[in-house]
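I'd like to ask some things about the structure below.
The complex appears here without one of its protein chains, the remainder shown in place.
Take a look at subunit A:
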Amino acid sequence: MLGEQRRAEHEGALTEPASGRLASPDIRDEFGLETIDMNMGPQHPAMHGLLRLILELDGETVVRCDPVMGYLHRSKEKISENRMYPAVIPITDRIDYMNNIAMEYGYCLAVEKLLDVEIPPRADAIRALMNEFGRIMSHIPSVGFLLLELGAFTPILYAFRERERIQSIFEAVTGARMMFHYIRIGGVKADLPEGMTETMWEYIEGLEKRLQPDFVDLIGGNEIFISRTRGIGKMSQEKAVEMGLTGVPLRCTGVEFDVRKHYPYGWYKNLDFDVITDEAGDVEASYRVRMGEVRQSIRMIKQILENLPEGEVLGDLGRRLRPNEGDGIARIESARGEYAVHVVSDGSDTPYRVHYRTPCTVNMQLLQEIVPGHYLPDIMPIMGLIDPVSGSWDK
């Protein structure tokens, strides 16, 4: 393809170290060149929310990138210390507002570890079902945003068409379109409404048909997309593990790690699925991994809908929960990586301390490491690789 040839011409420029592309000190002195500092954000349409990057530029090449966070800091951890255990769930909804259901799920699992309660099997299955819908609802728009930031407007419309349809499913099940407050300590709020399994089944089969033409054929083979993303943000496996990456950024380098597979929780023990990995470790690979994961989610949703157990969905734990003293730590695979919640109890009805290990905070350290050496416009695809959410990195 022409795009690949063009990319190959620039390949040398990409593989040589960052310093190789900068003007040498002699030339710099002779012509009086110097680097300039530039602020990117916090009010920038392509910054996935409120992020400020302090960039040092040599021409169009980035020499230093320093992310400044905290523009959406709401101190969720302090607020959580001042509420009773069930009342923290709506707070967790607002951490990662693209994939809320996973945030509730992680917190409820952590508190359930403290309380040592059994979850009804039907509730467990519904949690996994809604969590996988949440993953699709997050992965597809994230690909849309990546393309939007590269200048293609159509894919975001297709992506939001899918998100809207899933939001309608969520609205029917949970009563809300974004901030669900659906997963409760000890189960889920309500059973699936009548006829919902058929609606879900119908939607999933439709999505399976649309995924190939709308998101794979249209995007994956596009020459401009390839020339903007192949080899951009390239990192080795060592780098990825060293930086503590999880989720898609780790798997796109080829490290096979998925919390659902290697630290199984809830209904995922009963499900059969593959961990999608890719060798390249660049932005294009992350796009391929995301699309593969959407297919795996579809596969899992089908398995759950085929064998949905019957019975209760919410056990009676009483209104005022007083867990025993100790630590409750649970981790789940959210759409962005490993999300862990550490709840410390002192025996009272409010948590003594809640710590959210949000995947975006950790994955964003990557910006400091891999952005230097890239051109300024390559920051957008690299943000698409990490796919952070403002609420999630700022807590």
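Things to note:
We take it that contacts are C-beta pairs under 8 Å (C-beta built on N, C-alpha and C of every residue); 3 or more make two chains touch, one makes a residue touch a chain; residues count from 1.
Here is the rule we go by: contacts and distances are computed from a predicted model.
Per the UniProt record, the chain missing from the shown structure is "NADH-quinone oxidoreductase", taken from the list "Membrane-bound O-acyltransferase family protein", "ExbD/TolR family protein", "Autoinducer 2 import ATP-binding protein LsrA" or "NADH-quinone oxidoreductase".
From the set A:Arg161, A:Arg210 or A:His262, the residue in touch with the chain omitted from the display is A:His262, counting the whole complex. By the touch rule set out above, subunit A reaches the unshown chain at residues 69-70, 73, 75, 77-78, 82-84, 236-238, 241-244, 246, 254-257, 262-263, 319-320, 327, 329, 331, 338, 340, 342, 344, 349-350, 352-353, 355, 357, 361-362, 364-365, 394-395.
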